[in-house]
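Quick one: the structure is below, and I'll ask about it shortly.
As you look at this complex, bear in mind that one protein chain is not there, while each of the others sits in place.
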Amino acid sequence: MLKLTDLCKRYPTGDEALKKVSLEIPNGQAVALIGPSGAGKSTLIRCVNRLVEPTSGSVQLNDVELTTLSSGKLRAQRRSIGMIFQEYALVERLTVMENVLSGRLGYVGFWKSWLRRYPGEDIKEAFRLLDRVGIMHMADKRADELSGGQRQRVGIARALIQNPELLLIDEPTASLDPKTSREIMRLIRELCQERNLAAIINIHDVMLAQMFAERVVGLRFGEIVYDGPPDGLTPDVLTEIYGEEDWEATIETVENEDVETADAVDHAT
Amino acid sequence: MSDAVTPKNYPSIWKKPPLIKRGWLRWSLWFGAAIYLAIGFGTLEVDWQRVSEGIPRGQRFLSAFFPPDIFSRWDSILDGILESIWMTVISTVAGIALSVPVGLGAAKNLAPKPVYMVCRFIVALSRTFPEVILAIFAVKLFGFGPFAGFIALSIATVGFYAKLLAEDIEDMDPVQAEAIRSTGASWFQWVNYAVQPQVMPRMIGLAVYRLDINFRESAVVGIVGGGGIGATLLTAFDRYEFDSAAAILLIIIAIVMGLEYASGYLRQKVQ
Partner (left out) sequence: MAIINTESGPVWKRRTTKQEWIYWLCWLAAAAVFVYCFKLVSDKTIWFFVTDAGAQAQDMASRMVPPKWSYIHDLWRPIWDTINIATLGTALALVIAVPIAFLAAKNTTPHPTVRAAALFVIVSSRSINSLIWALMLVAIIGPGILAGVIAIGLRSVGFCAKLLYEAIEEIDETQVEAIKATGASGAQQLSYGIVPQIMPAFAGISVFRWDINIRESTVLGLVGAGGIGLQLEASISTLAWTQVSVILLVILATVIVSEWVSAKIRHAII
């Protein structure tokens, strides 16, 4: 379980990215974090694993307070927090396999990782995950030879090999086409269910959020303005999150498009 | 999903695919490199006794270096530095002035084939020999003093600047060039309107960079008699006045640093 209490972040420029955000996410729940650009979505998930240092407030993962940890202990905790990035953030010039194995870096010593001598169990698990995300035949390819969807699959495998308790997912579909976006989101949802993972998914596509998350949190100017089920996203709520716009069209398409039929189409291809 | 139904046996060993795929080539490259290093070190012919003698000598050398003594030879240092600066300025200006026609001629997309060949030959010839060798011959021909250094540095500047100018012109955006050509512009108008604006910013940066190089090189043309601070430096070494030598080196470093800041500033401004 992840518990944020009164989390604040003020950048040196004076921008207040987060204003006393409190949020509780039980295990096995995938939460979609929506909101306009600059609402603080990215800052929020980076404050959890302290890629961005929060100014005040507390972050607790399974009752361990993360904000006060020393850097060594923080690294140990980061191992149980998987992160998936917007532009995949793979190390482009390393092979797919090395990218996946890099998820184990927190568990292996420096020289072993330098010489690429990972334990057999890790390599087995890496192959299993690559197979699970459907790109095992790509293991020896260099990451920059892959397409966007394939790269994001590598990114997912890298996060999962950490054997995490929590997934932080930053705009996983921002640079993918609509079909691949859905495939990736479906994969993420399935994996969360399989492993009973808590997940925060930053996403700016309201439709995808409604389709694949069981809970939606709306963020505006660093404050939570909505927290509830996906079907509670009425035009009024969206106006509150994003500002004035004709929201009927967005919601209507979602209602017309049944999630199950979309699944069937994707499986057929 | 499928993996839950049929548990597969995944390999537990993985090796990073090697950079060079062909095994024999990879091994022979490693082998060749090892042999080269062995022979290379073997023919170094280090006189270890001389080197071990050199260690206390090096310490004395360093202690003589500090503190650097600017004042006892101040007149000759100032003289040498100023001479270097004049030499640098005029050889950079003259070199670049000569480079412009040569560089235009050495650009494949600008010049007719025979002109291109001649200009490329000039560039290659002036690039081959280090400044010092050029300076040796300039001293033989023009006598001792800064004029020989000026000639040597100007020739070296042509080799450097004309080559980069030609490459920059060859890399320019052909669409802009075509647009100007389609207006019916003459060759000179075309160069003035299509080529010049595209290559100018980088060329200004490179001119300052070359000024910087010429200043540094002016210190070595002096060693073979080409005038400038090098002559003063060599005298200081010959007389074992290492504190003066240290002062000269520090002044060179300071001026180069200043030039580097200036070129950074100028490049920001023109871009």
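When the chains are written out, they are named A and B in that same order, and each has its own residue count from 1.
One rule holds in what follows: a residue touches a chain if its C-beta (ideal position, glycine included) is under 8 Å from a C-beta of that chain, and two chains touch if they have at least 3 such contacts.
All values reported here derive from a predicted model rather than from experimental measurement.
Which of B:100, B:191, B:223 or B:266 touches the hidden chain is settled by the complete complex: it is B:223. The hidden chain makes contact, of the residues A:54, A:103 or A:149, with A:103. The residue touching the chain not shown here, chosen from B:93, B:115, B:172 or B:266, is B:93. Although one chain is not shown, part of chain A still touches it, namely residues 49, 51, 75-79, 81, 83, 85-87, 89-94, 98, 102-107, 110, 113-114, 155, 158, 162, 168.
Chain B residues in contact with the hidden partner, per the touch definition given at the top, are 36, 40-41, 43-47, 50-51, 53-54, 57-58, 61, 82-83, 85-87, 89-90, 93, 128-130, 132-133, 136-137, 140-143, 145-147, 150, 216-217, 219-220, 223-224, 227, 233-234, 237, 245, 249, 252-253, 256-257, 260.
What we mean here is this: only the chains that are shown with their structure count from here on.
Inter-chain centre distance (chain A to chain B, centres taken as mean C-alpha positions): 49 Å. Considering their complex, residues 1, 3, 8, 10-17 of chain B touch chain A. If you check the complex, the residues on chain A that touch chain B are 95, 97-98, 101, 116, 118, 120-121, 123-128, 131-132, 139-140, 190.
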